[in-house]
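Notes for the one structure printed next.
Just one protein chain is left out here, and the rest sit where they should.
Chain IDs A, B and C follow the sequence of writing; residue 1 opens each chain.
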Amino acid sequence: MNTFGRLFRISVFGESHGDRVGVTIDGCPPGIALDMGDFVNDLSRRKSGAKGTTPRIESDEPEIVSGVFNGFTAGSPITILFANKNTRSTDYNFTHKSRPGHADFVANRKFNGFNDPRGGGHFSGRLTLALVAAGVLAKKILKGISINATLKQAGGMDNIEEAIDKAMLQGDSIGGLVECIISGLPVGLGEPFFDSVESLISHAVFAIPAIKGIEFGSGFRAAEMFGSEHNDPFVDEYGKTKSNYAGGINGGITNGNDIVFRVAVKPTSSISKPQETFDFDNKKSTTLKIKGRHDACIALRVPVVLEAVAAIVLTDLLLVHHSTQPFALKD
Amino acid sequence: MNTFGRLFRISVFGESHGDRVGVTIDGCPPGIALDMGDFVNDLSRRKSGAKGTTPRIESDEPEIVSGVFNGFTAGSPITILFANKNTRSTDYNFTHKSRPGHADFVANRKFNGFNDPRGGGHFSGRLTLALVAAGVLAKKILKGISINATLKQAGGMDNIEEAIDKAMLQGDSIGGLVECIISGLPVGLGEPFFDSVESLISHAVFAIPAIKGIEFGSGFRAAEMFGSEHNDPFVDEYGKTKSNYAGGINGGITNGNDIVFRVAVKPTSSISKPQETFDFDNKKSTTLKIKGRHDACIALRVPVVLEAVAAIVLTDLLLVHHSTQPFALKD
Amino acid sequence: MNTFGRLFRISVFGESHGDRVGVTIDGCPPGIALDMGDFVNDLSRRKSGAKGTTPRIESDEPEIVSGVFNGFTAGSPITILFANKNTRSTDYNFTHKSRPGHADFVANRKFNGFNDPRGGGHFSGRLTLALVAAGVLAKKILKGISINATLKQAGGMDNIEEAIDKAMLQGDSIGGLVECIISGLPVGLGEPFFDSVESLISHAVFAIPAIKGIEFGSGFRAAEMFGSEHNDPFVDEYGKTKSNYAGGINGGITNGNDIVFRVAVKPTSSISKPQETFDFDNKKSTTLKIKGRHDACIALRVPVVLEAVAAIVLTDLLLVHHSTQPFALKD
Partner (left out) sequence: MNTFGRLFRISVFGESHGDRVGVTIDGCPPGIALDMGDFVNDLSRRKSGAKGTTPRIESDEPEIVSGVFNGFTAGSPITILFANKNTRSTDYNFTHKSRPGHADFVANRKFNGFNDPRGGGHFSGRLTLALVAAGVLAKKILKGISINATLKQAGGMDNIEEAIDKAMLQGDSIGGLVECIISGLPVGLGEPFFDSVESLISHAVFAIPAIKGIEFGSGFRAAEMFGSEHNDPFVDEYGKTKSNYAGGINGGITNGNDIVFRVAVKPTSSISKPQETFDFDNKKSTTLKIKGRHDACIALRVPVVLEAVAAIVLTDLLLVHHSTQPFALKD
């Protein structure tokens, strides 16, 4: 459902044009310093307003409702809210003409017509604000571990700005490729089988709207490689490897080398160009012209969200890792 | 950990050269007919023995310990065991020379040297037997839904047999690309955010050893596409779409079109060729020659495992879907 | 942690003297009518102000932040907030003199001194507001099922008012006994072993502060009975029984008869009388006089909270029950 994590557990809630969106973070260790300033950088990286992003501008100030006391996490659940102010719901009245690529159709069917359809409702990218806020806290817990995601390509081109300009001119949108690199992790995070590092990261990553694929290390290239080429030779006693086709993970467990993964982001589904769709009320094909305000390249805003979910997963795995350490030391 | 699923829940256990491997399936609806014959096809598809797979041959007869009564599932947990008979542990004495690409090193560090290292221990591909057995049951529950996975390429070539021959001649291994298509699903399976269909399928898929990437529908190509091209126009009142770049999923929820996903399988880590690695006992670089018995192309055995985990995930989501249906009908 | 439930899942957050307390309800079926009026009765039953309850009076108006659209549940998570207005934190400065019977000492140790100690912080009975709010929704889902809890005794006496008067006169507090009866349930809710009805109800009930014991049906009397007396003879084909020592549950599963359980509520820990305790700063015994505002008999406010947690558990079990029903019908 809308909850994720075993020991460090986040729950998201809210709708795009509802009152507020928010997140509750349970299981955060006490004593982590946290103030408003901690959120500024990541929230502004996620924010729209730059060329290629939606002109809907929100102030996105986090309101901490619980779980922080005298500037430190208190051990109790931390709830953070964000107000939705700059909404124009009249732009989004498409219940009978479900927007292609969006969740309008499935949300209507799944929730029997009771869902909030405005701006995609609960399925909106606005909910990624909740993920980024939780990520800010997770990154603070992961002291000494660096997590960096960057947009490597947009519309298949390295020259990202040019690609976006071209798409905007045509009232169209483009996808992108984002890479994330994580350094400084200890050996041994992750669990065999269902709590493998790849399982948990991919689980969380596909909660981000618009992601179509994920690959670790060599990724899809691995399908074309020889084993003699793909195997990463160990070169020191700490597990450092010569190459890193494994992407820092063996058997689902971190091996101390950088975790590397890449995701494919689809082009924003909302475009200004007219589109074919089906009129579900009148049961006939029709043409849809979306007004609203959209990102030409939603991938621009994905890196900070990707870092956030990676940080959330790794914090959870780090806490799980700690749980058995006292036994390891003793025996 | 080694458990997965919310209502239809599977737990795997066992080690490659231990006594037995097995699976417990909890939450299976009562009244599903199940006999030994149901397992034959999928277990033999997974089995080694064909060219390109390991010569370690196991009979792999399932032993049903509980949860089946008079030929039907009884509502209680179903535990299925498989004996490990054909093991040669002397082939696998590499604790000080961790095999590149394998989990030997991380398992040793994570479990403080207490793990069973023989044949990879709990990290072995032998555990996929447990997944396939659970998948057999899941497929029976998913009456009317077809799930088909096929190996599309090996070593980057469509001529799969040729690619394998070439690799075997060199004492090397190759990777592969497997595609899975699922037809006949209702609209509305999956949950927003963390229980999206992609989140759960990818979670389960990365529990399969050797998977390096997964993509849904357009996948990594989406990163290079325009929105006007990528959006799938709806063409009828049941949600059928003209194209299927979405891979049958919008907003994490099935839209009634085929689910399509592809995975990249890395080349088998065990190869006959000598390899560089590190001697962790004597703290110096060394050369490793793996005897044992290996698959030249482990991807050959992945399709049936992929079908199994997809079936497991969809069964769980179908049960979750049912849970709110009586309300949908009433209101 | 602060989350409970498998399909109908609630998460509570907040501190007694923090900004707000609240609850998120995930997994609620869409289409349940919900407006402010629905909360009035149960919130006022929980509210303080009557004789024997604390003079701290809060307006306790629920603020619905998400998940409700046009007067119906929307299928997305429902977050409800309650403001803390009438707080007097200066009354609660006991960090060095932990109040006997309260969580002050354990909270300080567990959270390494970072917890919010004001009014008990996250351990406050104020959080039961969140439970009652979720209970209101659960009761609406459980159409046709009645849940009634009543205070049967206070301070060991049936004449409850008299007992409270006596305690208040002495600046003391008293405990009480609350009984809950649930009628109209179908046969078959609950799961064998760990999700037995008793397991889940008791789990949730002990989340309510001040509960010291729970018993179902015959309860502690069962320890003194003969089997020939305790067994409830079936009297009709629907499972109706002559007696109901089982409390409506066999093998952890509802049998269609009334569920009956009773809980023991301890006397409020905060009393006006001076008490012995330990001064943890100065490491010596000391005397503590609590000012603040307290309930003389917290049991007065327990019935509606008990109903709420029972409703939450049964809603979850009802959804789980639905999940396998389509299979039951077919086979």
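What we mean here is this: a residue touches a chain if its C-beta (ideal position, glycine included) is under 8 Å from a C-beta of that chain, and two chains touch if they have at least 3 such contacts.
Here the structure is a predicted model, which is why all the values come from computation and not from measurement.
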Inset, instruction - Just name the one of C:Arg45, C:Lys140 or C:Lys266 that touches the chain not displayed here. - result: C:Lys266
Legend entry - Contact with the hidden chain (one of C:Gly52, C:Gly119, C:Gly176 or C:Pro303): C:Gly176
Inset, instruction - Kindly state which of the options C:Leu43, C:Ile78 or C:Leu127 is in contact with the chain not pictured. - result: C:Leu127
Legend entry - Residue numbers in chain C that touch the chain omitted from display: 1-4, 12, 98, 100-103, 105-107, 109-110, 112, 114, 120, 122-123, 127, 153-156, 167, 170, 172-177, 187-188, 191-196, 198-200, 202-207, 209, 211-237, 239, 241-242, 245-247, 250-255, 264-271, 273, 275-278, 280, 283, 285, 299, 328, 331
Inset, instruction - In the full complex, which bits of chain A touch the chain not displayed? Write them out. - result: 6-7, 29-32, 72, 76, 141, 192, 319-320, 322-328, 330-331
Inset, instruction - By the contact definition given up top, give the residues of chain B that touch the hidden chain. - result: 1-3, 9, 11-15, 18-22, 24, 26-27, 30-31, 64-67, 69, 72-79, 81, 107, 110-112, 114-116, 121-122
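As a convention for this text, only the chains that are shown with their structure count from here on.
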Inset, instruction - Round to the nearest whole Å and give the separation of the Cα centres of chain A and chain B. - result: 25
Legend entry - Whole-Å separation of chain centres (CA-atom averages), chain A against chain C: 36
Inset, instruction - Provide the list of chain B residues touching at least two other chains, using ranges where the numbers run on. - result: 192, 328, 331
